[in-house]
Structure formats: C-alpha cells, structure tokens
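Note that one protein chain of the assembly has been removed; the remaining protein chains are unaltered in position.
Coming up: subunit A.
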Amino acid sequence: MTAIDTAGLKTMFDEISVAIEADRDRLCQLDGVIGDADHGIAMALGFGAVRDALAALDLSAIEPTALLNTAAKSFLNAVGASSGPLYATAFMRSAAAVKGKAVLEDADVVAMLQAMAQGIRDRGKADIGEKTMVDAWQPAAEAAAAAHAAGKTLTEILDAAFAAAERGAEATKDMIASKGRSSRLGERSLGHMDPGAASAVTVIGAMRKGLA
C-alpha cells in the first residue's frame, strides 16, 4: 500500500509541468494540423500556473482536496480556452473524490483518475469515439480500476492506465472528430492524432512518474 500525501501530489504536478513543457512544441504541431496550433501553449501555461500556485501553499497545513482545488483554480484562470474548463473540472472532481482524506491510498488514486475522466466527459459533453481527450482519459481510468480490482500494485495500476491512454490516443487517428474545434473538418481530421488525447497521455505518464 502506498500513501500519497500533499507533498506527493505536489511532486505529481511538478512532474506534469515538466513533461508538458517538454512536449509543448509537439502538441502545438499536432494541433496545427487539425486545430489552431495553441494546445501546447495552453497546457504549458496551465500546468506552469499550477506549479507556481502549489509552490506557494503550506503543504503541511492542507489536505489533498484543498491542493487539488488550488490546482483547478490556477489552471482555469491562467488558460481559459478548452483545456482550462476541462482540466479545472477534472481537478475539482478529483478533489471531491478524495474529500476528507489526509493521504491517498491506491483506491483513492483510482477514484481520482475516474473522477477526472468523468469530469472531462461531463464538462466537454463528449463520449468515447469523438476524437477528444476523452478517448485517452476514459480508457485510462477504466484500466486503472480494472488493475486495482485485480489486486495490482500502484505502479502496475498506473502502468495500465498509461498503456490504455496511449492506445486510446493512437486510436483517435482513425476517428472523425465530432466534438471540439476539429469537428468542422469532417473526414479531413482522419489520420491525425487528437492533440487533447496526445497531451492526456503526457499528463498520465507524468502522473505515473510522480506517484508510483
């Protein structure tokens, strides 16, 4: 059993901001093909703001819920765009999912991932197969839950989530977008990975590195 405290969650967000910053240009290029080329900028801006906001917190004085809500607000106010409301809702829902906990155990991490995926679905009103970040987040959350139910370790749970996210993002290449800005392209979106799904893989990969 692992127990993740607020310092552990801060490490997770620090890992995400490093990974997204490193991935910024690739995400902009992916977005340039079927969107408006700013996805990497928005994501880097958002997670950079989260990193700075968390650095200003007294981690010993707060619970995971407060940290996650701070992440949500700082991401939203720095970004706007589509990713702002989507990730802010994801973090607010994850905050609610672990309310009252001082530390997170494996089941809480899984609940957090599931709440994030559900929050993104609800806010974006998107489902699987519509060529959005849901196509990475939803399978990742499901794979995490299945691995946990099978008695796997946290490392194995997050490995499963990451692998499922990668497969999900890859699958968006064969989808025609029906949500988001690329939905006006119709068949011209075929063959290209959805940038939101691509960045979700990066985020989940960094979460794995930060938590496991």
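Please note the rule applied: a residue touches a chain if its C-beta (ideal position, glycine included) is under 8 Å from a C-beta of that chain, and two chains touch if they have at least 3 such contacts; residues count from 1.
Convention: contacts and distances are computed from a predicted model.
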The complex's invisible chain, by UniProt name, from "ABC-2 type transport system permease protein", "Branched-chain amino acid ABC transporter substrate-binding protein", "Circularly permuted ATP-grasp type 2 domain-containing protein" or "Dihydroxyacetone kinase subunit DhaK": "Dihydroxyacetone kinase subunit DhaK"
Full-complex contact with the absent chain, from A:Leu30, A:Leu86 or A:Ile157: A:Leu86
Touch criterion as defined above, residue of A:Cys28, A:Leu104, A:Ala164 or A:Ile204 at the omitted chain: A:Cys28
Touch with the omitted chain, as defined above, among A:Met12, A:Ala42 or A:Ala140: A:Ala42
Hidden partner interface residues of subunit A, rising order: 25, 28, 32-38, 41-42, 45, 76-86, 123-124, 179-185, 188
